Each structure stands twice: as structure tokens, then as C-alpha cells.
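One structure, pasted below without further comment.
Yeah, one chain of the complex is gone here, protein chain that is, but the others are all in their spots.
Going by the order they are written in, the chains are A, B and C; count residues from 1 in each one.
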């Protein structure tokens, strides 16, 4: 099948929806001729014109708020924040307006907007341009939260996001933009709340998100050589979360490791681990659940420190060994 | 001993520090003659003047950012946000500036600021004025997070917060403002990272925060009559978190329930539960850890719905019974 | 009386009635809060009736407004039913938000009221978004965005007005300058004489009007909406007015003088309109009293309706979170 990069898949999903539906449009900083901070929208203004590919002032609060207002009155805006760290400036409009309007209005009105934004570290952009803050939005009722890890997933999930009648926070990972994968040309939807088992295995379940899916897969490859069969589950959407697939996997493998790039303390890993611990899977666990996440530090600039700040393949390999040994010994 | 309300204890802590140290000052909306949204600063402008009790425009981002700048240059600002929901507007300055400056600058500079703000539901103020968003800031390295539950604690913890050289997010609970308790007149400090066992018990540990401490205590009273001895642990500070006290308590009681008012999904309860599950206490658990938290809904206006949105005493009582029975049966 | 848009006498009388509806609605609430029979809090419009009514007088159903925490006036002026509003205040299922929103979130999408807002300045970008929809879909409607003097110090005001200006969006920024935020005099928090002067920072017209003169409000809003509908972009209107009551349910009003309050009470916008209408022969003094009485009865009926309405069932807690 045809291959596209993750970045191209994002662009294709948006372009296909925009061709079909005049209500869909884009707003963001430098998304016109410049093509956006990471080049995702390159060429789109030429096809769709500057009314539908709207270059905005550097005004993240208004970008979000104007999107909410336009969504509430019949449009389906997609907004791009250049770095996900800038969501800090748009939180009021996302959390106090977008997420709550329908509920506050007693079920009237809807806010079909997609906020797309690149997150994660690894580019040397330092503390204010490298965060993974998805746990914040996952905590807010009324929002949906997506973290695609492959070119195939990103296209299908973005279509679903655009079609969704609710505000969706859609995290793209900077380091994945150039990754290639097979992507069908025709539009397709990947439902929210359906985890994807990226690799089947019998010994341990790793629930990993975004970039960590790939690190987990690498770790699994290495461990396979030692005869350890790792299952890698990619939730793809944090809200809604496919609890069932995760729980069933853990029941099969009896071991769970949760890995994300975001700071471990207060990260979504705590939610996933606790959810499993509260489920019937608890009684099948042969070892304590282990979480891997970012160190409790701002992301440093220096390349080696930057790597040390987030889980790497060796950390995952080590965690698997630890969980399996721990499990065998103590229970 | 002399009794004060929680609100008066907050005011006294600030006033005592301001008398001692000219660098301490207050900024916030309507904190002058009006005395602030909840009356906490009433009388302070009369004592300290309007240069040190600074009435600000309705500009939460600037309030936070100006505080950061003044802290970085030698002041010790205390800022008041009228409702903790408005932190959504100040997140950039708190998260991208205050929390990270020292680290980004390689250990130079410090940002000794306290952000005080009332959180929680129960006053009929509806979805945009009733949230509990402490999990957000607890996720951010560089911030400290405090949630005092009594008049005694709030005074001692606020002094520690003001004395701390780091940005501290200090959550007051609206429903606690009028609660009375014994409070010494002389200034005293309660160290951060020291949980308080609000009630000793042997059968089950409840880790509860803010308003939920009182609900847990009520539940404990009821359960005592049935011969169930509940231990109530109040972490008091989420960052730093007193993992030791919590873990030791769980080892003793073999059962853990975590209760907070914030939405359960993605709340700090996941962190606490997972932390315990990753500790040696895991092997002492006689039943799965249980989390209680707010429903995944915006806080509704209607009084009955509003109550139903967050854990109540009956929910805690029921959870304890469930955990104890579950524990006895299955393990 | 120099009325620029075409408005029938009948309509003028109905506007007069709306002003009474607003005042009586809010005075009724004041009473309920004083007796402690109402949950939550509220922000009363009393004294500011002319801005809401005058501005909405030139709007059609398809035109939109965004409102604020002090929003009952806007709702009524945009055609909301007082019984459903009152029911909402009581948290009843028959209320505009099924009791889930309360005072600060009353919305009436069918009549173009995109909703009150508990976040000061929060509605401003929403209004701009609504105007963007009109422009993109080439729909013939205008959006009037209400906010207070205090809100103009929020970053959201700045960002949203700038965006509306560069895109020539059909929106009218309507600042109800009642001279105070919660307690802070605008003169202490803004270093210019008129909020309308801020228009200059965005290259749009700024207009200062007497917000207690309904006729002037009608005229200014009419010109601004016409301009917007012609595609010439936004206008910032500053209407000087005053709230008679405290900021919200509990307010000792230590930040202003009784004398100042008295001076403003003397400028009662309802009496003022009444005088004009009588002078112009649009109605008689007796008719005025009758209209007021009608409004009074509607509010009484609304209270009746609200009190007799059922509470939302507890399972309403978990509905309406997602569409």
C-alpha cells in the first residue's frame, strides 16, 4: 500500500474533510504560506484559500475562543497550536467554555472543534516547547483526548475527531511527523475508545502512548530474543479510554507496565494503572503494576539530559525484567 | 485554646508575615476595601495600605506574571485568584514561567510566590466556579501544591508557603472558610510533605484531601459504631507528598481508599493509589485500592445534582464496607 | 426623541415593558436571596436596563448576542421567557438549562442568545467566533457582544477585538461601563478616560453613549450593526451606566458612596424612557402603569411556574456532557 508520513497523513485527513464539508476550516499561527510551525499545513492555503486556512495573530486564547464561538454557531473549526505548551494560554476557553457549554446549557448547543497540537520532547526546544500535558485535558469532563502513534492511526483518528460533535484535543508527536507508514488514500475512520494492540504477546502488557508506543515496540523486539513475549497496547484515545481491551490484555499476561512521556507524577499513567487495579484484572496480577514516565523536571535543553528526562527503550526493557522477576519471586 | 475560622486563620497568617517582612505583599482582584471575593482580606488594606494590598484589574494572566517578575527580583508576592477556576487564565505564567525559571536558568534565580485560591463545589456557583483542578499543578515539576483542611493547618501551612522560595499553589476550600478550630496566636510553621493522621484506625486507611477530610471523618464516626476503625490520613501537601506516612498506614490497615472532590478520572487519586501500589505496601493489601472522586461531569447548579457530583459521606461509608468485604472474600 | 431605525410605537411600548420585566425579575431575585430561599448567587441588572433593551431592540431573532454574569437583562431583551429563566434560577428541570446552569449560564440559542458567562471576558472570543461563522457562511446576521468595563482589562478582550478588526467581522462590542468591577472603580484600573478610546488600538470606531438613555442606545447600536452588516467591521460602543444594587448577593458596597448611588438613581433609565414616550404621545401615563402592571404579573406568573416545576431527576447529573 501507499506510504505517507505521519505529517502527510494529518494533512490528507484535513484536506479530504475540507473538500467534502465547507464547514470545516483551519485557524492557527503561520499556517498559511509558511505551512505551520512543523509544515503540516504546507500547500493547504493554495488549495483552500486564506479564508479557510486562516492565519491568526499570536493570540492563543482568542484562537481557541473564536473556534468555540464558531463551532457553537455551525462551523467545524480545526485549530493548530504551534506547540502544545501554548495550551496554557488557551485553557480557559477550552476548559471553562468548550468543555462545559453543552452541559451548562442543559444539553443545548454543541462545540465540534478539534485542537491539533504537537507535543513531546526530543528536538532540543527546551522546557517551554517540549511538554506533554495530555493529563490535564483528560481530567476535564466534556473534552475528548487523542494521541495517535502512527501514520495510519493519525489519519483515521483525525477524521473521527473532525466528525465528532465535541471538542477534541488531538496531540501529534513532533518526533513522529516524519515517520512513514501505510495509509489508504480513501478517507476512513478509526473509532474513539478502541485501543489497538500494536503487538501481541503473552508475558506482559505494556500500555504505551504516542512516541512511547515505538519505544515499547523496540523494547519488545529486544525482549523477544530473550524469549519474553511483550504485548503492546496503544489506547490511541485517552478519553474515551478503551478499558476493556487493556483489562483483557492484563488478564491474559498478568503483568502491566504503563509508559508515557509526560511526567510520571500526576500523569495519566496513574489513571490507567488505578483503573486496572480497580478492575477484575487486579486479581490476575502476578506483580505490582509499574509506571514509567518522565522525570519530575522541566525538559532540559542539553541533548543527553533531554533523553534522560523521558523513558527510553532500555528503561522499558529493564522495567519488563523487573516486573517479571518481581512477579515470579513474590507472589 | 483560642478558636478562629479557617478564613481568619488565612488572614492571620498573611498579616503576621506582612508585619515581619516588607517583601511580602498581596495582589488580587477586589482585595482592598471589598476584602476579596470571600472576605479573606477584609481589613488588611486598612492595616497595610493599598501599596501592599494591591487591588488589580481583572487580569489573571498579568496578576500571575507580575507576581513572578516581582518574586524573581526580590519580593515575596501572595496572589489571590477569586476562584480557582480562573487559574485556567494564568497557567502560562505559572507553568511555563514560575515553575521552570530556576531550572531553565541552570539553578539561578528563585520565584517565591504563593497563589491562594478557593476551590471546590457546594455553593451553587455552577460549572465555571466550582472546580478542583489541583491535579494539573501537581503534575508540573517546579510547583508545590497545598490543600489545607483545617483552621490550624491552614495557618501553619500558609506560613510555610510564604517562607518557601518556590512557587506554591495554595488551595483553600470555600466550604471550609467558616469552619472553626483551635489556632495558636503566635506564628508557627507546618512543614510541607508531612501528612497528618487526622484519625487513628486499624482497619482501613482513607487518604482524603481538603473538604473530603471532613467527610471521611464523618464516615469514620458512623463506621466506628459498627466496630470498623478507620484511619484518616490528610496529606496536606500534594507536592511534596508524604509517601511514607501513607504507605505505613496502608501497611498497618491493609486497605486503602483515596477520596478527593476533583473529578476521579485523571485526578490525583490515581497518583496516590499507584504510588502505594508500587510500594512495599502492595504486598500487604488485602483488597484492591479504591478511589472515590467527582463524577466525570461539569459541576451542575442544582443543589441536589451538585451534591451528587462529588463524594458524600454515604459514598465513603459504602466504599469502606465494600473494600473490607471484598478484601475478606477474595484474598 | 430622534430615533434612527424604524421602530413602531408598539415596539417602543414593548421595549418599555421589557425594561420593567428586567427590573422586576431581578428585584424578585434579590428578595429570594435575601430570604435565603435561592441557591447560588446572582448579579442584578437593576439600573442598567436601557443598555440590554436598547441594544437588542435593533436585533432580529437570527442576530446573536453573547452575555455575561450580569446577564438577565440581555436574556430578556433578546426574547427569553421569564418563566423559564425563573425556573432556571430555582434549579428546575423546566429552566433554560434544566437547572444545570443557573443564573450565570442562561442561554437561549433559538433566540440567538449564545449564553451568559461566568468568566469575565469569556464571552468576547465566542462572539467573534459567531461573527466569523456569519462571514464564512455568508449569513446575514450580526453578533452583539456584551461585557463590562472590568472585562476590558482581560487579555481575551484584546485578542478577540484585534481578530475581529483584522477580519472585518460583523460584531458589535458593547461595553456596559457601570463604573465598577466587583468593587474596583474603573478609574483606578484603567488610565484613560473612556473605555471607547481603546478602539484606537484596533483601528475600529469607538463610540461613547449615555447608557441610561434607551433611545441613544438604540441609535448607536443600530449604526454599529448596520456597519457590521455592510461588512465594514466591528465597533466598540461604551455605554455609561450604573448598577443600583451590590455586585452579587452579598456586597456591603463600602467602595462607593450613598450619595453617588442616589445621583444615579435619579437617572433611572425606565422613568426616563417613560417620560419621553409620554411626551412624544406614544403612550399615556395610565398606559405606562398598565404596562408595568402586566410586567409585574408576568414575573409573578414566572415565579409560580418556577415554584411548581419539578427538580431534575438525579440521573440528569450524567447526561449532556457529550453531544
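Side notes on the structure shown:
Convention: a contact is a pair of C-beta atoms (placed from the backbone, for glycine too) under 8 Å apart; a residue touches a chain by one contact, two chains touch by 3 or more.
If you're wondering where the values come from, they're calculated on a predicted model, not measured in any experiment.
Interchain touches from the omitted chain, evaluated on the whole complex, reach A, B, C.
Here the missing chain is touched by one residue of B:3, B:47, B:165 or B:318, and it is B:165. Residue-wise, the contact with the chain that is not shown comes from B:109, picked out of B:43, B:109 or B:191.
Note on the undisplayed chain: of the listed residues B:28, B:57, B:181 or B:300, the one touching it is B:57. In the complete assembly, the contact with the undisplayed chain comes from C:156, out of C:156, C:177 or C:223.
Checked against the full complex, the candidates B:18, B:68 or B:87 give a single residue touching the omitted chain, namely B:68. With the whole complex as reference, residues 22-23, 25, 51-52, 54, 56-57, 59, 61-62, 64-75, 77, 92-93, 96-97, 101-112, 141-142, 144, 165-166 of subunit B touch the missing chain.
Contact residues of subunit C toward the unshown chain are 153-159, 162, 165-166, 188-192, 197-198, 200-204. Seen from subunit A, the chain kept out of the figure touches residues 29-30, 32-34, 37, 55-62, 82, 85-86, 89, 123-129, 295-298, 300-305, 308-309.
Going forward, only the chains that are shown with their structure count from here on.
If each chain is drawn as a node and touching chains are joined, the picture has every node linked to every other. At the far end from subunit A, in terms of centres built from Cα atoms, lies C.
Subunit B has its Cα centroid 29 Å from the Cα centroid of subunit A. Averaged C-alpha coordinates give centres for subunit A and subunit C that are 41 Å from one another.
Remark: subunit B and subunit C have CA centroids separated by 37 Å (rounded to whole angstrom). Under the contact definition stated at the top, the residues of subunit C that touch 2 or more other chains are 97, 99-101, 105, 117-119, 122, 155-156, 321. Residue positions of subunit B with contacts to 2 or more other chains are 61, 85-86, 89, 126-128, 295-298, 300.
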